[in-house]
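Complex shown without one protein chain; remaining protein chains in place.
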Amino acid sequence: MKNNTMVYSFKNDYSEGAHPNILKAMMDTNGQQQDGYGEDDYSQEAVTILQDMLQNKNADIHLVSGGTQANLIVISSILRPYESVIAANTGHINVHETGAIEATGHKVNVVDSQDGKLTPEGIKEVLDAHTDEHMVKPRLVYISNSTEIGTIYKKNELQALQSFCKSHHLLLYLDGARLGSALCSEENDMSLAELSKLVDVFYIGGTKNGALLGEAIVILNDELKKNFRFHLKQRGALLAKGRVLGVLFAELFRDDLFFDLAKHANAMASKLSDTIKELGFHFLISSTTNQIFPIFPNEIIEQLNEKHAFYIWCQIDDKSSAIRLVTSWATKEEAVEGFINELKKIVLQK
Amino acid sequence: MKNNTMVYSFKNDYSEGAHPNILKAMMDTNGQQQDGYGEDDYSQEAVTILQDMLQNKNADIHLVSGGTQANLIVISSILRPYESVIAANTGHINVHETGAIEATGHKVNVVDSQDGKLTPEGIKEVLDAHTDEHMVKPRLVYISNSTEIGTIYKKNELQALQSFCKSHHLLLYLDGARLGSALCSEENDMSLAELSKLVDVFYIGGTKNGALLGEAIVILNDELKKNFRFHLKQRGALLAKGRVLGVLFAELFRDDLFFDLAKHANAMASKLSDTIKELGFHFLISSTTNQIFPIFPNEIIEQLNEKHAFYIWCQIDDKSSAIRLVTSWATKEEAVEGFINELKKIVLQK
Amino acid sequence: MKNNTMVYSFKNDYSEGAHPNILKAMMDTNGQQQDGYGEDDYSQEAVTILQDMLQNKNADIHLVSGGTQANLIVISSILRPYESVIAANTGHINVHETGAIEATGHKVNVVDSQDGKLTPEGIKEVLDAHTDEHMVKPRLVYISNSTEIGTIYKKNELQALQSFCKSHHLLLYLDGARLGSALCSEENDMSLAELSKLVDVFYIGGTKNGALLGEAIVILNDELKKNFRFHLKQRGALLAKGRVLGVLFAELFRDDLFFDLAKHANAMASKLSDTIKELGFHFLISSTTNQIFPIFPNEIIEQLNEKHAFYIWCQIDDKSSAIRLVTSWATKEEAVEGFINELKKIVLQK
Partner (left out) sequence: MKNNTMVYSFKNDYSEGAHPNILKAMMDTNGQQQDGYGEDDYSQEAVTILQDMLQNKNADIHLVSGGTQANLIVISSILRPYESVIAANTGHINVHETGAIEATGHKVNVVDSQDGKLTPEGIKEVLDAHTDEHMVKPRLVYISNSTEIGTIYKKNELQALQSFCKSHHLLLYLDGARLGSALCSEENDMSLAELSKLVDVFYIGGTKNGALLGEAIVILNDELKKNFRFHLKQRGALLAKGRVLGVLFAELFRDDLFFDLAKHANAMASKLSDTIKELGFHFLISSTTNQIFPIFPNEIIEQLNEKHAFYIWCQIDDKSSAIRLVTSWATKEEAVEGFINELKKIVLQK
């Protein structure tokens, strides 16, 4: 067993299976005969629930199995061969998808960012450097909310991006692998429906917020809707038993389960953060979502590692490093308390 | 409801969810913390079970979510940019995957086939027509077992293909979306382990034989193994909760469930075939697997359609057509009897 | 020397260099400083001359170096990722471009054709077989004029194709690698300007009609014009000294040189055909362009081969084969007479 029972993992938000409601719904619907490839009743139900939540019956919604799949399909469906996508250096598509975007033929233009977010200024620098047919033509802006380092976009920041994009013939795509955590952050100031009015296309991450698998691609811009299922099929994203994604998302958005799960994840992260701050430690970056990046002396990290699994994010100096702690819908409060007690004990011993 | 309760569907073998054992295993393992992206204990267990069944600890096994995904990843992982794959005109990759192979940059060379199978002679015609650098270089042979029209390869046929491929610098890939049905056909004369020694790479279809989703890619040829996970990630096939595929396949191959399910599917198809033959009808092609293609007068088809869903496969003449009836692990014997009774009633009425 | 001085080649229409007028123009303009990448005065002049000849100042014209390059750029510039191009089985893009179209991600849908030409009926069969998102979506029709086997399209045939395409949401692209020969054929009944009104995009072949290299892509449909130079650059088709293509095409279309050269090529082919017919031989297909396909007994072919180079096109039966004889702007009348005399001598000897 890689994660033996003595070690509790804060490595990521996909360490456990699915929320029990979802498994129950899968069992309840299991024997019903349904059409394949997403044309089943459950997928239709999930779409309707999401459209209602978005207050937008014209939103096109497609359920796929994972985030890299969602990203490569959405991006390649939009771009002409010579067009590129702009992303922050920390953007998931830039480093952590094994060149999935480039494999569909497109360049990722990178903007260096301290907080994982893009701004109109950063985008403008890319536009200014791409002036003629000897260079790619930037056409799409890729952002993540929450970002890969735990930060979130405020409503006015998204509005500024939308406005800039509209005036510069750019489209805006939001990767919502951890959208639940962003929207349930204490800093957040917009609803899912409001957010959906500020982008051309985005996806709602299920995998990292209680589903077994699954992300819901939401296309708002009419021009991006046409023949989207052809793209899905061509990239291997149409599951024969698409019903499983329908059941998952219908359950996740019935009675706000999605948001309840995200709130729990954030609360667990806050609980960790609060104590860590109280003990006098600093953070690589301030985060109000389910990923936090505290900085500890290396010897403390070693001791913590005995009973807890997590990633070392980066070295700060010779003596200390930032680690990443990720919480989720499944994180147990007693595990968080266990981590806190362990940390306190270590600090006291010194 | 697309499939109302009065209509029983023989449209495909993915109309229902998963076998109950699988759902139960998912619930039982749900709370265990595991590493992501297929590096979990359950995926490892599934691999071990499959390796044992193949009597080959060196087989590389990767679990992915669907057949088109498996095909496009395996094929693009093997071919150099100028190389092509040879397939029968009925081959799934030729028409029914929205150009997924071409989207990875490769041509599919087509061999016309009456029975859905390839032979050394058919392959040789393609080789003879591709002689220099002004044409693609065929490198891979794609076959399906069972084929898209229900036929299967006998051991000596696969041996002949393997031998031809080896002597002509070709690799052999077997699409096993319906491999269970093929191996459990009354005509079949080889085991899974024997089959695995006759190809370079193949996949075992879970989706169409009781799983919720999932196909197991099995790489036998050492030269094709290297860095395969990079391909998986790049094409969006590494699920964060890869555990779900591990649990599914471990369960499917524990205690031969996979074969039991396929046998049931075949038995249900045989029961349909036998009666249809007895009633004097002919078939488009002879099949001993879970897909059969009886030819009926159009008026009978219309009447059958009232209480049963199925696809009309092709027109035979002005008055009759071939339909496709597909059975599965979930096909109920009473539903088969219902179809038979209905057919008998219609015939008697005439 | 592969072609020793005793052997005259009828293998193709690119055996010699360029027409002397072109070389002279290159020398005359050599010292002038010009901007690069096709933004030189000579390229502009060539475009203007061609637009005048087409009676269409809105035609977008781009000069590239070769036919495969023209085909892959035009086709990939038009198609969305899931769209395909329809071609005759004899179409150059189908077999003789090493999968260049597939390498840009697109399937070629093939229509079997006896005379190298496409008809609305043939295209309709492809459309009828591609009905939903599980298959590619045909979007472009590729034809060659003259075809790869020497036949040409009459005006009414092109009109029928255009009409069919317009009513079926298809675009029409004409590969004019040998357009000069087609338009100067005795069967031809349309001008270059008339032809240009019947297609969405086409290219005028220079390489095979007197240029050193170069094809002129002509875009008529406004929707296909946007940002075309980005495609050219991305595929490596923008020559730094684009001036060379400008000088070539300006010279080729100044004073109708292009048509004069094609007429000569056709006349030489006719001269060969007429005698071959008189001597009682048949042809694989009737051609009035610069490629002819006479059928000879194999022993005659062997004897002809001693002093003449040509390709054996296909075997007819055990005793005879069709050969391909290609003439060009550079074919010497005395060489044609030499071939004729040789053939007569061989026939008389028998």
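Chains: A, B and C, in written order; residue numbering restarts at 1 for each.
Note that contacts are C-beta pairs under 8 Å (C-beta built on N, C-alpha and C of every residue); 3 or more make two chains touch, one makes a residue touch a chain.
These figures come from a predicted structure and were not determined experimentally.
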| request: Please pick, from C:Thr207, C:Ser270, C:Ser287 or C:Thr327, the residue that touches the omitted chain in the full complex. | output: C:Thr207
| query | Who touches the missing chain here, C:His62, C:Lys117, C:Arg139 or C:Lys233? | reply | C:Lys233
| Out of C:Asn12, C:Thr48, C:Asn89 or C:Asn298, which is the one that touches the chain we can't see? | C:Asn12
| note | Residue positions on chain C contacting the omitted chain are 1-3, 8-9, 11-12, 14-18, 20, 23, 26-27, 29-36, 39-41, 65-73, 97-100, 103, 207-208, 212-213, 230, 233-241, 243-244, 330
| task | Over the whole complex, note the residues of chain B touching the chain we left out. | result | 37, 76-77, 80-82, 104-105, 133-134, 136-137, 227, 229-234, 238
| note | It is residues of chain A that touch the chain not shown, namely 81-82, 84, 95-99, 102-108, 110, 129, 133-136
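Assume only the chains that are shown with their structure count from here on.
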| query | Over half shared or under half: which fits the residue numbers at the contact of copies chain A and chain C, same or different? | reply | same
| task | Measure off the straight-line distance from the CA centroid of chain B to the CA centroid of chain C, and report it in whole Å. | result | 43
| note | Between the Cα centroids of chain A and chain B the separation in whole angstrom comes to 34
| message | From the mean C-alpha coordinate of chain A to that of chain C, what's the distance rounded to whole Å? | response | 52
| query | Counting only residues that touch at least 2 other chains, which ones in chain A make the list? | reply | 230, 233-234, 238
